[in-house]
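Heads up, one of the protein chains got dropped from this complex, but the rest are sitting where they should.
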Amino acid sequence: MQAFLNQKTITAAFILLAVAFPILTQNNYFIYIVTLSFIWMIGVYGLNLLAGYTGYLSLAHAGFFAVGAYSLGILTVKAGINYWAALVLACLITSFIGLLIGLIALRTKEHFFAIYTLCVGYILYLVIYNWESITGGVRGLIGIPAPSNIGPISFQNPLSQYYLVLFFLLFTILMMYRIVHSLSGRTFIAIRNSEELAQTIGISTMKNKLVVLVLSTFFAGLAGALYASFIRFIGPDIGYITITFDLLMYLLVGGIGTLAGPIVGTLLLVWVSQYLQFLQDYRMLIFGPLLTLIIIFYPRGIVGAIYSWKMKLGKKAKRTSDRGKSSGHDKGTGSMAEKKVEEG
Amino acid sequence: MELLVQQLFNGLTVGSVYSLVALGLTLVYGILHIPNFAHGALYMLGGYVTLTMMLLWGLNYWLAIVISILVIGLLGVLMERLVFHPLRKAPPIHDKIAAIGILLFLEALAQLIWGADYRTMSTPYGQVINIFGITFTMQRILINVGAIFVMVMLYLFLKKTFVGSAIIAMSQNREGAHLVGINTNKVAMLTFMISGGLAAIAASLSAPINLVFPGMGHLVVLKAFVIIILGGMGSIPGAIVGGYILGFTESLGATYISNDYKDLIAFLLLVIILSIKPQGLFAKGGH
Partner (left out) sequence: MFLETKHLTKQFGGLVAVNNVDFSIEKGKINAIIGPNGAGKSTFFNIISGLHPSSSGQVIFKGKDITKLPSNKIAKLGVARTFQTTHLFEQSTVLDNVIVGHRLRTKSNLLDAVLRTKRFWTEEQKCREKAIEVLDFVGLTHAAHKMADSITQEEKKRVAFALALATDPEVVFLDEPAAGINPDETEGLALLMEKMVQKGITVCLIEHKMQMIMKISDKIMVLNHGEKIAEGTPEEIMGNQTVIEAYLGGSVSA
């Protein structure tokens, strides 16, 4: 029970801190950086559901991110559609493209899937780069509007944008929590462990993988769309492979296949990057080997390392105490508590 | 007609380069079942090492290539030892991510050492010759002749030497190879060495007609992946034939369809292939 209390407090503390952060710092630059990391986190969560929980490494997520961003940009700038309608449409367009690609890509496995999606990502990039009449080509799109007002609430200043992005991030996390802690989540994990086994226990792997891919691209698209309206300018570079690598790195350092991983990894790396500004384009000199070392020594990242460390402690503690109550009960109340925290 | 012949020749040249890169990729895949995403970085560094040898030490083009082959080959071995060997039993997602880590690192390293500028490599073979009213540059002829020479040498090495046949044996059956006393570790290292060497040759030969820059390996290696899926992952003849097919398709596509979208051809080809055959064109049936 203590572990769950712990988790509950951590979640509550995180939300409180996130809400209070702008008031605490009063520094617009910090607010800007954290808002940006929140946007990345949403994309990383999308990737995590697919690569972490279902075992399919997509290397096309920068492409989907860019599709979300460009959809929003084109719909608002060129078509003049209302911002919120454009935001919803951007997510739907991205998921739809995800669905189309998934129908073919998910017939492939492992290496083929990774290579296939790498190429899909490149195709998306090339199309954005070359389709000048719509995307503005290499010059990109400028003048993307900030989110339009909802009643009296305006999203013109950094502070309100921060809270808007935080809202979407919390929404994403709640969704992820509920998906992962459900029969659907267990189904995805079963597919990751062994697709053959999953199939022989009656799981339609193709259908489930498709659902995951669509969801995953939905969040990539949402992140992209928010990015576009936050930065207000987009160029084809946001669809390039380097962005996929960034997302992957945030995920891996934090912990692939864990719920807290995307937050930890993104915050840490974005923060570290700020201190490595002098390195600029050379930051990969540090992050490249870091990524490789992490995958060799800590395949489940920081969060995974903490888990296994706790597990060892737990085992020691267990030997001394009696065997706990039914953990089924624990889990039920645990997730109830979590639900309350996240909705409150 | 002249245009067509010219384009076919261009296709042959581009195809030669693709084949060499794809060969290195397919060899490594055959032995270790790793799609080495860092292969593009080896290619790129191959170009830079040759360039540096020529500019800094004023070395002869050929000597510079030899040094480049050695340096990049050793780098390949180092990669195998430090990264892929420790990960050989890890889940399949891990080695791919590790390879990406290496790729990022090597690219940043190249940018640190040589800067982000596009460099040109001069060649002693800049002459233009005219055959039947069609112009060829010597360098392009050299690429074709050089690539075919390397492929023949590789073929002889794999077929006629003991070490070469060990590589073939291991790519067919790793456990079996181990059982008959082949040192699988040594073979893996050697394969990475050859793979790196091939990348260095490809880059050094093609650099004078292209440019040398940190991102030069991206597209080439992506296309090499398309090629080895086209030709069958791990298949050596497949990599060669696939390379030339893609080379021809691209240069004809660029002329008769669209130059802007010529890079898309390879990927569309892949999308079509995998849509029809999810395991690649030459997948073995069942398990």
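In this document, chain identifiers A and B correspond to the written order of the chains, with residue numbering beginning at 1 in each.
The working rule: a contact is a pair of C-beta atoms (placed from the backbone, for glycine too) under 8 Å apart; a residue touches a chain by one contact, two chains touch by 3 or more.
All values derive from a computational prediction rather than experimental measurement.
In the complete assembly, the contact with the undisplayed chain comes from A:I203, out of A:I203, A:V272, A:I286 or A:I306.
Although one chain is not displayed, chain A still touches it through residues 175, 178-179, 182-187, 189-190, 192-194, 196-197, 199-205, 211, 215, 300, 304, 307-308, 311, 323-324, 327-328, 339.
In this section, only the chains that are shown with their structure count from here on.
Rounded to a whole number, the gap between the C-alpha centres of chain A and chain B is 34 angstrom. Interface residues of chain A, counted against chain B in their complex, comprise 51, 55, 57, 104-105, 107-112, 114-116, 118-120, 122-123, 126-127, 130, 241, 245, 248, 252, 256, 281-285, 287-292, 295-296, 299.
Residues 29, 33, 35, 37, 83, 86-87, 90-94, 96-98, 100-109, 111-112, 116, 218-219, 222, 225-226, 229, 233, 260-261, 263-264, 266-268, 270-271, 274-275, 278-280 of chain B are the ones that touch chain A when the two sit in their complex.
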